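Dropping the structure in here first, questions after.
Only a single protein chain was left out; the remaining protein chains are all shown in position.
Residue numbering begins at 1 within each chain, and the chains themselves are lettered A, B and C in the order written.
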Amino acid sequence: MTNRQLGVGVIGYGYWGPNLVRNFSNGISTHVVSICDLDPGKLATSQRLYPGVTTTSDFHDLLTNPAIDAVAIATPTRTHYDLALAALTAGKHVFVEKPLAPTADQVRRLIDEANRRNLILMVDHTFLYTPAVQKIRELIHTGELGEIYYYDSIRSSLGLFQSDVNVIWDLAVHDISIINYILKEKPISVSATASCHVDGSPENMAHITLFFDSKCVAHVSVNWLSPIKVRQTFIGGSRKMIVYDDVEPTEKIKVYDKGIILNPSSENAHQLKIGYRAGDMWAPHISTTEALQTEIEHFADCVMSNKVPISSAASGLEIVEILEAASRSITEQGRPVRLGQPIAFRKSA
Amino acid sequence: MTNRQLGVGVIGYGYWGPNLVRNFSNGISTHVVSICDLDPGKLATSQRLYPGVTTTSDFHDLLTNPAIDAVAIATPTRTHYDLALAALTAGKHVFVEKPLAPTADQVRRLIDEANRRNLILMVDHTFLYTPAVQKIRELIHTGELGEIYYYDSIRSSLGLFQSDVNVIWDLAVHDISIINYILKEKPISVSATASCHVDGSPENMAHITLFFDSKCVAHVSVNWLSPIKVRQTFIGGSRKMIVYDDVEPTEKIKVYDKGIILNPSSENAHQLKIGYRAGDMWAPHISTTEALQTEIEHFADCVMSNKVPISSAASGLEIVEILEAASRSITEQGRPVRLGQPIAFRKSA
Amino acid sequence: MTNRQLGVGVIGYGYWGPNLVRNFSNGISTHVVSICDLDPGKLATSQRLYPGVTTTSDFHDLLTNPAIDAVAIATPTRTHYDLALAALTAGKHVFVEKPLAPTADQVRRLIDEANRRNLILMVDHTFLYTPAVQKIRELIHTGELGEIYYYDSIRSSLGLFQSDVNVIWDLAVHDISIINYILKEKPISVSATASCHVDGSPENMAHITLFFDSKCVAHVSVNWLSPIKVRQTFIGGSRKMIVYDDVEPTEKIKVYDKGIILNPSSENAHQLKIGYRAGDMWAPHISTTEALQTEIEHFADCVMSNKVPISSAASGLEIVEILEAASRSITEQGRPVRLGQPIAFRKSA
Partner (left out) sequence: MTNRQLGVGVIGYGYWGPNLVRNFSNGISTHVVSICDLDPGKLATSQRLYPGVTTTSDFHDLLTNPAIDAVAIATPTRTHYDLALAALTAGKHVFVEKPLAPTADQVRRLIDEANRRNLILMVDHTFLYTPAVQKIRELIHTGELGEIYYYDSIRSSLGLFQSDVNVIWDLAVHDISIINYILKEKPISVSATASCHVDGSPENMAHITLFFDSKCVAHVSVNWLSPIKVRQTFIGGSRKMIVYDDVEPTEKIKVYDKGIILNPSSENAHQLKIGYRAGDMWAPHISTTEALQTEIEHFADCVMSNKVPISSAASGLEIVEILEAASRSITEQGRPVRLGQPIAFRKSA
């Protein structure tokens, strides 16, 4: 692949697939060779927009095409495992929509397959490549916020109800990927509750608490049935605090120089030793680069230089493990479920 | 008391007490006779503003004063039970800051005492008397929203850290009183998580899920350590949805004619039978009447006409039971705790 | 042209041209035959996106092409007159970017030419076709707002500085077209002030007041040098008032049932006979239809059915006359300039 572009085949031209095709087409290091979808109408649309790309309704055509180095999978979650496994087995690098697969076991098998064949397996957690999340991670890792106390997020809007995954696999997965990326520690247990307001549908509203060994706590609230779109995250640190509002066209991140100060010399037992500190607010300029373009260049770079992606399959596994644990907690109305018990997990695999 | 104003003694002139004194003084049916506080500086301040009112540092002076018909208690939560019991025993009607008492058992004993003496015991859940909450209750009870799917609320700001109660007894108590008032059903169990970021302080951040027998779910997020003040509640119904933002100076309530519609004739198993409906938004005019004034007139009216208050001690008991159950769930990281098991509860009392 | 699509040639593929090509391509009643631009790079881009369309750098190629029924002109304002005149002379219907031409005289000559040849000449005042402006016009014309007292608008952002027109010909033209469309009366004079903060550039900031025979007044504030994007219009009526915020993704229009009430029986000479009325706010649902698509279908319909367009050349003339008068007022620091003196105007032509 040296000195040339990565040839990409895209499976699935529904909601997200067109974004993948557009960005793989516009990428410096990538071009689209073929598009696969079961719907002839969608293939016709893609053909009209990208006359130079072939189309097919049989994904095997992509796997046997020597011009295709990598396969991007943007199909319903329940098909991710079979398609990714087939692509890896055919020697293709793989880029999969989030979540990587419906179960942690399946993710582990895909990782094994990718490792055995020395192929890149990357999961599309687009938010990690947004300038906003990159800036937040930087502010945390440089110590600007101090010790991290909490991550508290709301992600809600009206729709789209999914048929094969519930709201945590559809929306909370974004926050969990962000938490996993920006924090320096991993959660140790999870408590989650959820509810379903449409008979026969998956849960459309959920709340997840992630516990850490430190004082840090993360909470994620997701809802498919909200009258307005909310994408708001509060991150509290011992030195500063962030409000990250992704609905804002500009000023997505506001950094508050606010907090509490401890007064060790308080005499009164009933009086708290706490004072309040209020300083300036600062909104760093955030570039308007499209995250998916950055991510796709990163994928191409990982393939060409054999690097571990930011949204590696290993990180995708951690996220799926958290979603699995949250799902178990949901069935028990919030009973906490421990994470990071790899042996027990693997046994069941 | 016929043909005259209710004479009131106020115990506690700290954060909330001055508001009580101001409103009991301005009330048509009430006047303040005496103020009690342990801090001479606060008494001097009150004396300067209200020269006609006597002051004392001994609350027994209020209990023995025949000009005092009712005692209002605005002291730390841990003192509510003893003060309210003494006032009732002295034959005074009692108005107590929220929460009524630190334990459900104590509340039950106060209720027994009030009932035995045929005295009014009312808890100050001020939010129930705001024009906004009154309007929301009306919209729910007239069926305007349809079946209620969820109540989801955030109540956060920087401070004030309390020393004797944690954030759920300080802030979530407001939402629980509202939920208890506006919904037509009672929660059956609760899952809650919380965390503490200041050593030696009570929990400063918590998330509570309340389950109901129906599809309805309520969630309350509270935080003493937020960079900005948030007072936002989403209420989802099958017909309409509300966003209630108490930080807004006007347009506190927005009613959205939005929702989902079910399509029973969908053929595709994987395709959800759900459509989306987006209509007008409507912000009913909300009067700017001060809730505490309304509440105090209501208290006087209940005393004079021997009526059951909206924020009766019985409703205060339900709220304290929920807070107790949430506290137990917090110690077990979200394990659900059932509500409404009165016998077992009373046994432990 | 019966039973077939309108063949369109587009001149100018810079900032706005690509939007025209996209919408003329997607239109039910239109298709793009050829694109003309002087920049070979832009032609190459258009060719790549629309392989079936021919390209040329000579606009005469469009005028002589029998497959082209109409020409759309999206070039700098100073070229509008020559290009439109040439197109009309060649028998093509014409769709021109706003403003129609740099002077009212030129607009009159284009109108004469179009009338003589019975061709449609339409100016692209896109805002008139937005669902928001359509809704506002409806609210005014049904009497919902009562008598209109004022239209007060701010339209500002950072950039883009134009080289051949100042900020009123670039931005205020939008508001003037809206005012001309939604109100039932025409302005009779104008006072305007402007300033230039970049040597050698056109004015980048301006304020325009339009006077009417009635009590109504219109004010437009435009600025190319604002730190944030503002698109806010207040419309005051005797019965209701509108806030129209085009930056809002939803709830663009808010209708306030607010105003003053006159009390004719006031006795005090110094006391005003005015009371205040505050009622509900209502945000009608606004569809998200792209205005340019609506406008282009309307253009095709006008051509095919020989109808007068909403944004006719005659209305475009009124707008240019107001801009000319405002420009004269600007050179005299706000001295008012009368409108609607057609004879004197025509003499100078």
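The rule we apply is simple: a contact is a pair of C-beta atoms (placed from the backbone, for glycine too) under 8 Å apart; a residue touches a chain by one contact, two chains touch by 3 or more.
If you're wondering where the values come from, they're calculated on a predicted model, not measured in any experiment.
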Touching the absent chain when the full complex is considered, from C:Asn19, C:Thr103, C:Ser201 or C:Gln293: C:Ser201
Option touching the unshown chain, where A:Asp82, A:Asp164 or A:Glu251 are the choices: A:Glu251
Touch list for chain A against the chain that is not drawn: 251, 257, 278-285
Footprint left on chain C by the chain that the document does not show: 76, 149-150, 152, 154, 156, 158-159, 161-164, 189, 191-193, 195-198, 200-201, 205, 207, 209, 211, 215, 217, 219, 221, 223, 225-228, 234, 236, 238, 241-243, 254, 256, 258-260, 262, 270-274, 276, 278, 329, 332-336
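One rule holds for everything that comes next: only the chains that are shown with their structure count from here on.
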Chain whose Cα mean lies nearest the overall Cα mean: A
Remotest chain, chain A as reference, centres from CA atoms: C
Centroid spacing, where centroids are CA-atom means, of chain B and chain C in whole angstrom: 54
Distance between the centres, which are taken as Cα means, of chain C and chain A, whole angstrom: 43
Whole-Å gap between the CA centroids of chain A and chain B: 39
Two or more partner chains touched - positions in chain A: 228
